[in-house]
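Input: a single structure, listed below in structure tokens.
A protein chain is absent from this complex, but the other protein chains hold their places.
So that you can tell them apart, the chains are marked A and B in the order they are listed, and the count of residues begins at 1 in each.
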Amino acid sequence: MTIAPERMEELESHPPNHGSEPSGIYKWVTSTDHKVIGKNYMYTALVFFFIAGLMAELIRTQLFAPNNHFVSPQTYNELFTIHGSIMLYIFAGPFVFGGFANFLVPLQIGAPDMAFPRLNALSYWLFLTGSVTMLLGFLTASGAAAFGWVAYAPLSDSTYSPGAGPDLWIVSVALVGFSGIFTAVNLVTTIFYLRAPGLTMFRMPVFTWNMLVTGILILISFPVLTAALVMLYADRHFGTHIFSVKGGGVPVLWQNLFWFFGHPEVYILALPYFGIITEVLPVFSKKPVFGYKGLVFATLAIAGLSTGVWAHHMFTTGTVLLPFFSAMSLLIAVPTGIKIFTWIGTIWRGNLDFKTPLIFAIGFIVAFTMGGITGVMLASPPIDFYTHDTYFVVAHFHQVLFGSAVFAGFAGFYYWYPKLTGRMYRESLGKWHFWLTFIGFNITFLPQYLLGLRGMPRRIAEYGPSDGFTFLNKVSTVGAYVTAIAFVVFLYNFWISWRKPIPAGDNPWDGHTLEWATSSPPPSHNFHKLPPIRSLRPTWDMNHPEHADWKAHQEELARKKSKEREAAL
Amino acid sequence: MRASGLLGSASFPRRLVHLSRLPKVVRVVGTGLGASLVLGACNLPTFAINKGATTQGRDTFHLFQLFTIISIPVLLSVFVPLGWAIFRYRKKDESIPKQTHSHIPVEVTWTVIPILIVAFLFVLTVQVENKVTAVSSHPNLRVNVVGFQWGWKFNYPSFGVTKVTQGVGGSSVYPQLVLPEGETTTIHLVSNDVVHGFYVPQFDFSRYALPGVNNYFDFTPTQTGTFIGRCSQLCGLYHSEMLFTVKVVTPAQFNSWISQQSHNTIGA
């Protein structure tokens, strides 16, 4: 039976909060509302993005000239270690998986909250305290951790990295890691058990699909990291020799453990942003997502393959099975390519409205395609032998990760900003933000490919004047400053929309998915009533009954049936 | 644990993919195309990639060049339709475009073609990888290389000659690895303390120096000259100053140099 889709189904609203509602900071501290927690995650992650971005500017300033002494080698090592650690553990992942996912997944599946709201709050507090711990290292006498975000043993053991800084790094990553595991458990459970009636798995928005897959990937990979951290701590303090050769240990084991977490982590950072892109493109093209099922299977394929490629970070160790990991790494290009083509298919023959989210999304496709192609090159061991640990790799992963976390991240931030706050950002400032970011980003990272090919290793604090690195480094540094200006524009946009708010309305973009069917910002348990869910795009179906997806689907079914009848005759 | 590959010792079985294991069609097409492209690649632009001053490095260079060439049409297959869509499908009115959900033939095409491309790239990779990682059983010369914080030790075991970094932190005297041109040298690489990266950009090659792991690889230099070498893997405070040079000389020059050095060592 079919419900007339014109009719909004009445939903009994949730009883208001029991007892008196707290206010001010106490309200913020005690809230278990997924929307409040999601926003907390986002704003915290953005603050840390700003801090780590400042570190990047210091790093680039040091590299502006040969034999520069802007910072000491020790400070330089600390800066890039904490820059990388914040960007990967504290910004890129939690921004989208703690922030966007927390805020949006319950809304997109028509749920009143996450499955475990108190666990969700605990996740956030562990994330916040863990993030602060990352910075505490700078306050200790021996400085912060200085062994890179990968913490290769034995450089990270107590002989070569004594002091409290590395221990704080371990505690920080462990706390943030636990927070990630809790969020993953929460999201997977929410998606499996709290979907609205009629919202089958294959009617879930791609964003929610990607969050589900990311959650499962986190559950597979994060425990390995935690285990590795425990081993590292034991080596540092309890006299074990798991990673030290002198006591019969195996240093390469750390690399295996770390990358068994670390490579899925790269996709844990990328898949949610792919989800954002897949939400933004259809809405601003006024078309459904093209090849929905293909996209879902591509996501699953990427996730599966990503767990079988960890040793491509270890080609130059001489201890791994090169052809296996090379083949797996090359294969991952196929589902990634499917995604990129599917995105182009989505905007093809659309009615493209170039608002800030769409521009950022297209910037993402450009950056990610280039980064993806150099990724295929790096999957080939001989090419990796040449470029491993050079600026070629630095350029590659910044194109991929900056492309994801910044371009796709801001595409999502601008897209859902009206839903988050009920206010509209300033369109022209958004465009300035994009163009400055895009130009700065390319000026920063494209020269780094050439630097890598010329043989500049990553993580070097200085280079010589005769190395031939000077000019390209200067260009790259200028690009980094432009990117910094772009961030200031973003902050100003954020500030002005807060000081002089323009109400956005509930559905300013003519959105497709359920979050646009509630108010902006949504009420405390999200929906007073839900539209009927008859397809992937319930809000679109409701607002465009003549173009509703369920109609097309029914017509298709009828056609199939009549064909079958003909065949039977 | 002893049998585990995690130990990464030199006893880790060297398992190369033999092309004979691949289906015959792939093998023939791959080898044919690969060979013709590698030959043709000599006249193509270098794309700023180092040409490789060893036979192994030269193979890597050609592979890298091919990957770059193949990446151009792939890049265009994304950017051309993307650019077309951006300019052609700009919003003109409030009309609602045709709601296309999927198109199976198109989706199959953009799945199958990439699979074929990566399969081809894999065949090329395996061919070159086997050449680059091959270790000669009868090299002309053996050199032991040890990485340490923050320097290198080059030891010629047959001649009793050792060259080592003197001092760290700004006042280093970089050691020189001298190799004969046109002859195959097997390098035995190991680290004394943390992980280092033995990296010679002009040879298009790097390999980790790992504590407790013996790594072997061959260089067959094809041109004389002095090339800079670096540590590629972060190894602590003076990582950026862990430099060395590789000097490639003719075999005759090498012989006179090494006999002079061993004479000095014995004399000293």
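In this text, a residue touches a chain if its C-beta (ideal position, glycine included) is under 8 Å from a C-beta of that chain, and two chains touch if they have at least 3 such contacts.
The rule is simple: contacts and distances are computed from a predicted model.
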item	value
UniProt protein name of the chain not shown, from "Electron transfer flavoprotein subunit alpha/FixB family protein", "Branched-chain amino acid ABC transporter ATP-binding protein", "cytochrome-c oxidase" or "Alcohol dehydrogenase"	"cytochrome-c oxidase"
Of A:F48, A:Y152, A:F260 or A:F315, the one touching the omitted chain in the full complex	A:F260
From A:I90, A:A146, A:L175 or A:L420, residue that would touch the chain that is not displayed	A:L175
Among A:L199, A:L401 or A:A517, the residue in touch with the chain that has been omitted	A:L199
Positions on subunit A where the hidden chain makes contact	1-3, 9-12, 14-15, 17-19, 21-22, 27, 29-33, 111-113, 115, 117-122, 124-126, 128-130, 133, 164, 167-168, 170-171, 174-175, 192, 194-203, 212, 216, 219-220, 224, 233, 237, 253, 256, 260, 300, 304, 307-308, 311, 321, 324, 524-525, 530, 532, 534
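Note that only the chains that are shown with their structure count from here on.
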item	value
Residue numbers on subunit B that touch subunit A, as the complex places them	1, 4-8, 12, 15-17, 48-50, 57, 59-60, 63-64, 67-68, 71, 74-75, 78-79, 81-82, 85-86, 89-103, 106-107, 110-111, 114-115, 118, 121-122, 124-126, 128-129, 132-133, 149, 193-195, 197, 199, 201-202, 204-208, 210-213, 215-217, 228, 230-241
Contact set on subunit A toward subunit B in their complex	73-74, 77, 146-148, 152, 154-155, 160, 245, 250-253, 256, 285-288, 290-294, 316-323, 326-327, 330-331, 333-334, 337-338, 340-342, 344-345, 347-354, 362, 365-366, 369-370, 373, 376-377, 380-383, 385-386, 388-390, 450, 453-455, 457-463, 467, 544, 547, 549, 552
